[in-house]
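Of the protein chains in this complex, all but one are displayed in their positions.
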Amino acid sequence: AQSSVTLFGVVDAAVSGYSNKAEDRNVATLLNPAYINRGSVTTSRTVLSNSGYNSSRLGFRGTEDLGGGLAASFWLEAPITNDDGAVGISSFIRRSTVSLSGGFGEIRLGRDYTPTFWNDAVFDPFGTNGVGTNLIATANGLVTPGSASAGFQANPNYVRAANSIGYILPPNLGGFYGQVQYALHEQVKYDPGTTTPVAPLNSSRTGGYVGGRVGYSNNALDIAVAYGSSTVGDNYFLGSTTYLQTANIGASYDFGPVKLFGEYGRSKLARDTVTVNLLPEPTADGYLLGATVPIGPGLVRMSYAQLKLDTHVRNPLLAQAPAPGAQKFAVGYVHNLSKRTALYATYAYLKDENGLDLTVGGPAMATALNGVPLSGKTSRGYDIGVRHAF
Amino acid sequence: AQSSVTLFGVVDAAVSGYSNKAEDRNVATLLNPAYINRGSVTTSRTVLSNSGYNSSRLGFRGTEDLGGGLAASFWLEAPITNDDGAVGISSFIRRSTVSLSGGFGEIRLGRDYTPTFWNDAVFDPFGTNGVGTNLIATANGLVTPGSASAGFQANPNYVRAANSIGYILPPNLGGFYGQVQYALHEQVKYDPGTTTPVAPLNSSRTGGYVGGRVGYSNNALDIAVAYGSSTVGDNYFLGSTTYLQTANIGASYDFGPVKLFGEYGRSKLARDTVTVNLLPEPTADGYLLGATVPIGPGLVRMSYAQLKLDTHVRNPLLAQAPAPGAQKFAVGYVHNLSKRTALYATYAYLKDENGLDLTVGGPAMATALNGVPLSGKTSRGYDIGVRHAF
Partner (left out) sequence: AQSSVTLFGVVDAAVSGYSNKAEDRNVATLLNPAYINRGSVTTSRTVLSNSGYNSSRLGFRGTEDLGGGLAASFWLEAPITNDDGAVGISSFIRRSTVSLSGGFGEIRLGRDYTPTFWNDAVFDPFGTNGVGTNLIATANGLVTPGSASAGFQANPNYVRAANSIGYILPPNLGGFYGQVQYALHEQVKYDPGTTTPVAPLNSSRTGGYVGGRVGYSNNALDIAVAYGSSTVGDNYFLGSTTYLQTANIGASYDFGPVKLFGEYGRSKLARDTVTVNLLPEPTADGYLLGATVPIGPGLVRMSYAQLKLDTHVRNPLLAQAPAPGAQKFAVGYVHNLSKRTALYATYAYLKDENGLDLTVGGPAMATALNGVPLSGKTSRGYDIGVRHAF
């Protein structure tokens, strides 16, 4: 049986440092002329980290030729924390699928990346690893999956969706590619509906996801657009449902001496109600520009990204606060010792605006000083490490 | 070292649906002529499931030839949940053994199936997987191992036993086969015994198991009988011990166009006391009939099973309630794309009688409606999936 299984993985370790400064944004005003700004607090940390260039993992995969162009395959991939050894193959939450494929394309069942995640990873020179991680992904809660971030409700399906059924187009379409994915919410349905439990109110359809992505690539150009909707809350009795909708477009063009990257993404917390709804539907808009320059066995990487939130307050009596946002710049170098082994160094700088607390990694922003709330100002970090694949 | 290890597994995924109806079994009576029956509540769920045809797993095994007919071998097998990726190789609770074998048979140490479990799995066309799962196994708490079920106390050793020492007869006995297993309880013994802790009262010998199975198989016939006893509770100071005793017999006969299956099993909650004991010793009796019909690369499967509980109330002042029971019918089709890959569909229907809450899977029966307790009426379910082995 062994011949049908491929064992593969990545062990990526780096010395990483982070320094995150939060500040008191209040100043003396006409109403409070005696206010003395409390200054700032910096939290910093130096660690041995994993996954600074590629995500550390260990996996098992295989394909069986069923004849007639048909194939069955499986893919089980675990995240591992090789810096401290704490997380082994305790789950296959990176990917856990079984597939049937043929001339018609591929049907894939299990836990897999969402279509909407790919543009973040593919069209950023730093992907979603290390201090250089795609700012749009960070704003959508990538760092702590499932946690609220950037004023948004948690989106447990931002990167991957469990219990999903996917369809992927076959590879021979003249450069066109595409996929759709539907993930079951697996919630219990009650009949008569009035027996639906009152608490927790917001779970009877929560967890589902539907999305798709189409693109075109030839030798130099790669461009793709994706859209997906993740159900993050609902209330059976009020008849309301809340979605996190993600749309993005990304492209890269390889000029040879330099390869350029760009991405634009928008996330929206949308509400579907049976009554007039005055609750806000906040949005986050982000764009990113990047470039890579090959130098012998090495690769210089750089990116710049900007993010802006719009709280979309609909109540005319409430003042519209200045829009929170962030900017990020990252630069790095990868030195390939072989196809499997590389040394790398990355530096990243992030500036928070109007109340955001995003970081490039490391400890959370300090939240208070002498009872005064603080909010993010800057975050800096570096990774110096080695990536070994097998 | 790699040449001595075989990596093997199963990735089985299906779309499964369940619909479980619980009803108010009370009616208007002479004592309460105005009673209005509250009706029923149906709980249903559609999921991506795993293990609908074969249990999803990933394992490592190997054998070393020691010369002279002697061999050493190991087997480490993990359950995995490939539908959501949540459970990886975090344990080897499916099987975790090291063995020495030779002409004398095999001595096996570790966690392994109990002898009493095999007849449930071998002599049911659906084994213990999916909505068609063996009803006798369901009644003994298979679905939620270790949980109380069917009026029985939990039997953590029903399917497997940890810390066991097993002996398996060699394979060359003219069709006869057999095995015995003894599992250590690993509880602390106190000397003097009066220093035994008072709480928890019921643990000083709990956890042990002893059982055996013998059978005979030739080309067409396979028949086996098994008996085992699992210690589920005891009280050092009262001198009482509680056992879950399981006895079963199963057989199959392959006529060629059709293969027939049958099983009868009894479980009993037995009490060993130093005083006269008026506590009940409930029993569960189940029987099962099944058949498979090969059709080209496919296999039609069907089964019918019945279960009856007897609470064995010994106190003559207590009325004997109508015996709880259940009936189950399952039908399915497996289409083999290769030896390793199959598509399958199964449908099952279960009817609860006199208070049992067994299901074919999915959400638990609703337990109450407007303050009136409900009990199981019917359970229906289906699996449509793919099984890929490697």
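Every chain is named by a letter (A and B) in the order it is written, and numbering of its residues begins at 1.
Methods note: a contact is a pair of C-beta atoms (placed from the backbone, for glycine too) under 8 Å apart; a residue touches a chain by one contact, two chains touch by 3 or more.
Given the structure is predicted, the values throughout are model-derived calculations rather than measurements.
Chemist: Of A:176, A:237, A:253 or A:390, which residue touches the hidden chain?
Modeler: A:390
Chemist: Among B:44, B:163, B:311 or B:327, which residue is in touch with the absent chain?
Modeler: Once the missing chain is taken into account, the touching residue is B:163.
Chemist: Which of A:29, A:218, A:275 or A:338 sits in contact with the chain that's absent?
Modeler: Counting the whole complex, the residue in contact with the absent chain is A:338.
Chemist: For chain B, enumerate the residues touching the unshown chain of the complex.
Modeler: 1-2, 4-5, 7, 60, 62, 64, 66-67, 70, 72-74, 76, 78, 88-98, 100, 109-111, 162-165, 184, 186-192, 195
Chemist: What does the interface between chain A and the hidden chain look like in terms of residue numbers?
Modeler: Residues of chain A in contact with the hidden chain: 5-9, 11-13, 15, 41-48, 58, 80-90, 337-338, 340-341, 363, 366, 369, 385-386, 388, 390.
Everything that follows uses one rule, which is that only the chains that are shown with their structure count from here on.
Chemist: For chain A versus chain B, what separation do you get between their C-alpha means, in angstrom?
Modeler: From the centre of chain A to the centre of chain B is 42 Å.
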